[in-house]
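Everything on this sheet refers to the single structure shown next.
Excluded from the complex is one protein chain; the other protein chains are retained at their positions.
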Amino acid sequence: MSPVSDAVPPLSAWRRFLEGDLWYSFRHSPVAQIAALLVFVCAFCALFAPWVAPHNPFDLSTIELADAQLPPAWLPEGRATFLLGTDDQGRDILSALMYGARISLLVGLAAVALSLLFGVALGLLSGYAGGHVDAFIMRVCDVMLSFPAILIALLIDGVGRALFPHAHDTLAFTVLILAIALTGWVKYARTVRGSTLVERHKDYVQAARVIGVAPLRIMWRHVLPNVTGPVLVLATIDIAAAVIIEATLSFLGVGVPPTSPSLGTLIRIGNDNLMSGMWWITVFPGAVLMILALSVNLLGDWLRDALNPRLQ
Amino acid sequence: MSQPPLLEVSHLRVEFPTRRGTLLALDDVSFSIAPGEILGVVGESGAGKSLTGSAIIGLLEPPGRIAAGEIRLDGRRIDNLSPAEMRRVRGRQIGAIFQDPLTSLNPLYTVGQQLVETIRTHLPLSGTQARERAIDLLRQTGIPAPEARIDQYPHQFSGGMRQRVVIALALAAEPRLIVADEPTTALDVSIQAQIIALLRRLAREHGAAVMLVTHDMGVIAETSDRVAVMYAGRVVEIGPVQQVIHHPAHPYTRGLMGSIPVMDEDRERLTQIDGAMPRLNAIPSGCAFNPRCGEVMPRCLRERPELMSAGATRAACWLHDAGAAA
Partner (left out) sequence: MLAFIIRRLVQAVIVMLAVALIAFMLFQYVGDPVTNLMGQEATAEQRAQLRADLGLDKPAAMQFARFVGNAIQGEFGLSLRQGRKVSTLVGERFPATLELALVAALIALMLGIPMGVLAALRRGSWTAQLLMGFSLLGVSLPTFLIGILLILLFAVVLNWLPSFGRGELVNLGGWATGLLTVDGWRHLLLPAITLSIFQLTLIMRLVRAEMLEVLRSDYIKFARARGLTDRTVYFGHALKNTLVPVMTITGLQLGGLIAFAIITETVFQWPGMGLLFIQAVQFADIPVMAAYLCLISLIFVTINLVVDLLYFVVDPRLRADRAVAAH
């Protein structure tokens, strides 16, 4: 009895996704759905801040000192136009939140992207080259891992400041993004290196060398599917970490330039005014920061569990 | 057999609820073990032998659970005991030996510490007495210079020695039954024979029955009194070991026996059973073996056979249905 060959048309990528484990897991996880929703809302407001925000807090012509220090709208002295109150300069908190979130997210995403590229490239190199190159890169990884991220970021930032004391904004941003990116590349490098090492010993690599084709290109096609999952999980959680580092640096006064305040800067302004009772300047940016980081972390956690073959 | 059985498993059913439906891992498994008897349980990987052992000692990995059936030890039900009560049964009434001696022992404690804690959990002995007993157990399992080696760590023993320690641990509280799950599979071939002989001898000396789970028919032939053959979560044949080996009644058992090279028999080639054991989510209706059976009948596809008398053994096969037409 030989089975008749079944001619099943191959499913499109979209259909495969819908019937796959990932979507199944997402549909059955209310936590993941809420987290995704929150992230989406934050990202939307942040990205489209110039169009969504009620005011532009950085257009000096629209700010009046008379509006300063107003509490949120639901408190006695608040006003409806400034829903979450104003800061000591008269800037609308809600708008500042959106613009601030925008900066925080952009810096975070850029840093993670850079970190990812750098880490993956080094991991590939390390795994493929082997020998001394591999050993050296791994040593560097070890050393970098034993230093806390914030310290590395501060150091690079500090050096940047010393080297370019009167830098204009773009340069300052570049240094900041670079500083954050250099804190997180190690985990990507390690993951990709592991996978590369496994592939390198396989026969098709030898065969490629014999034919004269660059084995790196072929290897990459085999390494990529293996690392996509873990790297994605790492990157997601990394975004939350990057946003927090940026906020911390900005809070400490060594992050984004003062002309483009991020959430961290806002919190610092709030901190300076804490004693005078204007809690809203601190609490709202803090809440947004927390919600953003929390949602991204939740998504990352869910993603890791959903992609983990052992838990099936 | 006039003595009541020591262990009696009746219609045991073990399920694994998963995301995509419930998998039936053990389907209506029944057998018994008499006091002091060695029952071999043989079958391919995935047939359910280890699961049966785990179910008996109450250590089924969740989400696996016993869905139906009974397990009785000395007439008393043990499958529905509270965790605390079951814990007292384990070690004291039923001992267990697992496959890999390297990972069975905690690397951070000495062999002596692990022995003494087991002894003192079940027997009212003082520290000194427990240590004496531990040394004695090590001596019985053939470990040289036990007074010195009792204070060594597991990694300081070789594989065969470690399994002897594991056997000592299983016997520590004088259990009536030992469940041995592939005790020799992870060992060198040269050591296997020693360990299996040791197990057999010690079981006899201590009066313990053994449920010996393995995929190695040779081991069964050496040690067991009776053997149960498992396939796809069911017992397909059970009987005295010599009978099952030389006069197998079930087509699967016949295939198994035919696939073992034997020196004194003159055979052209080893038999091979086409196909593979079905996966848990694709077990055929009727007799689970019917897709691969050379003597399949239409009835086999519809009705599932129970264990029935087939000469000197009992087999779950319609070929031996005395009262039916072919």
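Brief remarks follow.
Just so it is clear, A and B label the chains in written order, and each chain counts residues from 1 on its own.
Note that a contact is a pair of C-beta atoms (placed from the backbone, for glycine too) under 8 Å apart; a residue touches a chain by one contact, two chains touch by 3 or more.
Quick caveat, the model's predicted, so the values are computed rather than measured.
Here one chain is not drawn; of B:L12, B:A47 or B:A173, the residue touching it is B:A173. If you put the hidden chain back, the residue from B:L59, B:A197, B:A276 or B:L301 that touches it is B:L59.
Within the complete assembly, residues 57, 59, 87-92, 95-96, 98, 100, 103-109, 117-118, 121-122, 152-153, 155-158, 161, 166, 169-170, 172-173 of subunit B touch the chain that is not shown. Within subunit A, the residues in touch with the undisplayed chain are 143, 146-148, 150-151, 154-155, 157-159, 161-163, 165, 240, 244, 247-248, 251-254, 264, 267, 270-271, 274-275, 277, 279, 282-283, 286, 289-290, 293-294, 297-298, 301.
We take it that only the chains that are shown with their structure count from here on.
Averaged C-alpha coordinates give centres for subunit A and subunit B that are 53 Å from one another.
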